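Every protein chain of the complex appears in place save one, which is left out.
We just call them A and B in the order they show up, numbering each chain from 1.
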Amino acid sequence: MIRRVLVRTLQVPFILLAVYTLTFLLVVGVPGNPFEQGAGRALSPVVEQGLRQRYGMEDNVRFYLRYLGRAIRGDLGQSLYYDNWTCNEIIAAGLPVSAMIGLSALLLAVAGGVGLGTLGAVHRGGPADVLALGLSVVGVCVPAFVTGAVLLVLFSVAIPVLPVGTWGSATDVLRPAAALSLVPMAYIARLTRLGMIEALASDYVRTARAKGLPERTVVLRHALRNALLPVVQYLGPAAASAMTGSFVVERVFNVPGLGVHFVNSVLNRDQMLILATVLVYAALIVFLNLACDVVSTLLDPRAATAGAP
Amino acid sequence: MPTERANAVPAASCEIAPLLRVEDLCVDVAGEWGTVRVVDEVRFEIGRGECLALVGESGCGKSLTALALMSLLPSAARVAGGRIVLNGIDLLSRPESERRAVRGRRMAMIFQEPATALNPLMTAGAQVAEALAVHCPEAARTRRARREAVLAMLERVRLTDPAACIDRYPHQLSGGQRQRVMIAIALAGGADLLIADEPTTALDVTVEAEILSLLGELRRTAGLALLFITHDLDVVSVVADRVAVIYAGRIVEQGPSDTVFSRPLHPYTSGLVACVPRIDPGDGPTGQAGRRAPLPQIEGVVAQPGARPGGCRFHPRCSLGRDDRQCREEEPGVTRHPGGREARCWKVEP
Partner (left out) sequence: MRMPAAQSGPFGGRAWRRFRRNRAAAASAAGLTIIAAACAAGATAWRDRAARADLSRARTPPSRVDPFGTDLLGRSLAVRCVVGGAVSMGVGLSAAVFAVVLGLAWGSLAALGGGRIDAAMMRVVDIIYGLPYLLIAILLKVGLDGLLRTQAGLSAGGSEVAVLILAIAGVSWLTMARIVRAAVLSLNAQPFVEAARALGASPWRVWRAHILPNLAGPVAVYATLTVPQAMLQESFLSFLGLGIQPPLPSWGTLAAEGVAAINPVESFWWMLAFPCGLLSLTLLGLNFLGEGLRDALDPRG
């Protein structure tokens, strides 16, 4: 098992390098002048040369290597659009915001999805079951910005309880997190419900009941533990889905998170910031996937003796 | 078939009131095509320390009978009538909480597939400890006490190297070890009756012999009564005092196991006995020395629960009853015969 974790960990730098190279090729390596800002007016060659020198972008190959070297040491460059800001500063401002929303969304998704799925499986055909089934079908199809928009309208116009569009207090996390949590919650509810139905019909649950254990212990200690394994494995893709959703949800709720900066960097053709944010996102997701892998291997003793990763 | 039983129990222990008495038990199962009665007026008794074998082909209702006793029926099945009297108390008239209290403490069950019957995410020791904690909470106060109690249980089921097995997961144990762990779990509550649903069918022959000998030993030392469900007649002869033969949900013959097999009353029982292949090359089943005769079969297949024949359920496959008007039209009742035997058949001489 340790061998498998090690192999996965060693692959991380290669994956990040691949992502960096791909991004570089698509964003920088492609002709398209980042210094022409919108108007389409050509800059005089002298000015352009000067700007390129300032950012170290005269030669693509050298830029690639130089940026890589700096990134490894933690310096993600200088924003081309926001003159006075380094990418590190911009990311440091936006990342905690996005992280808080994303984490809250995932927590909501797990709590809601597991709870609903379990209740639905234990009381088949009851209201919880219908809700769980409905959620798992509908939640998958409704885009995050629709959910966000609905919540926005609901809580700002129809029920004016909390202020909208500001960012300062803890409650501001709730609505974007709720909007973001719907899609992962739907998947988790589906996985939990199916897993619990299967577990409750299994032989080992029958043995647990034959022991004379109270039904609650049977459900929680025996059935749920087994049913949660695929949910843990799903957390990696859930995080990726939350990341995707965060781009639109942050825009809907006007939250100053990393997603907004990323989208703006694309719109402004700010190549440095694009590279920086993509690297940060990729690193986050790769580490999260690794963590999920490790945790699910720890939870399932059968995986330890299984074959190749 | 060997006529010795290694674990014979003296008849005197059966004179006291029986430990378990099942009267006219009926179990219905709801399926795609409506409700069918899969277990029909099953009636038997088990005395203290006695072993009754329940024998029949697949699908005849023996497993459902056992699950009904433990009130562990799957959601599609339910008890439709009858009484299950354990120690003088009719379980079916009691609420679910009392029936749950009985499980493990008075009546325990082990299953056919030990591989899937143990929780793959818990160690063997933890699963035994859990059973102990439910029924003997005093023994489970401290961690050390728990471990010692688990060790004692595992030694009682003759597990080699119990200290190592405690921390192993089910997939790290062999089939025989898993079944022993299951027996340990089942007996943790000090039950007087153990229901074993084909416990050795999934095991190798040598391991099977070990488990059977363990069960016999537990009967001798602890006075454990056993309801042994199987389709293997050789096992019955080794382990059981009495046997009940089930066909299509009804018990067609019951009695002491040696006489039932040596002088069967019901044609189905004779058919079953004749089907058992013999290893000695000398006599074929038809008595022809030195010649290998074809394996006899009982013609036809077991009737599906929804499509049972009228009259005696076995008559279409019975050489005696196929063309008999009474067998075709009237279902036989239970007739008693000397030696503590019963049978459901028109063709048996009383």
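Following the convention adopted for this analysis, a residue touches a chain if its C-beta (ideal position, glycine included) is under 8 Å from a C-beta of that chain, and two chains touch if they have at least 3 such contacts.
No experiment lies behind these values; they were computed from the predicted model shown.
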For this session: Could you tell me which of the visible chains the hidden chain touches?
Result: A
Exercise. Of A:Pro13, A:Gly69, A:Pro127 or A:Pro143, which one is in contact with the hidden chain?
Worked result: A:Pro143
For this session: Identify the residues of subunit A touching the omitted chain, counting contacts across the whole complex.
Result: 15, 18-19, 22-23, 25-27, 30-32, 137-138, 140-146, 148-150, 152-153, 156-158, 160, 164, 236-237, 240-241, 243-244, 247-248, 251-252, 262-263, 266-267, 274, 278, 281-282, 285-286, 289
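As a convention for this text, only the chains that are shown with their structure count from here on.
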For this session: Using mean C-alpha positions as chain centres, tell me how far subunit A is from subunit B in Å, no decimals.
Result: 54
For this session: Report the residues of subunit B in contact with subunit A in the complex, numbered from low to high.
Result: 70, 72, 74, 100-105, 108-109, 111, 113, 116-121, 130-131, 134-135, 169, 171-172, 182, 185-186, 188-189
For this session: Please give the residue numbers of subunit A that touch subunit B in the complex, ascending.
Result: 201-204, 206-214, 222, 225-226, 299-302, 305
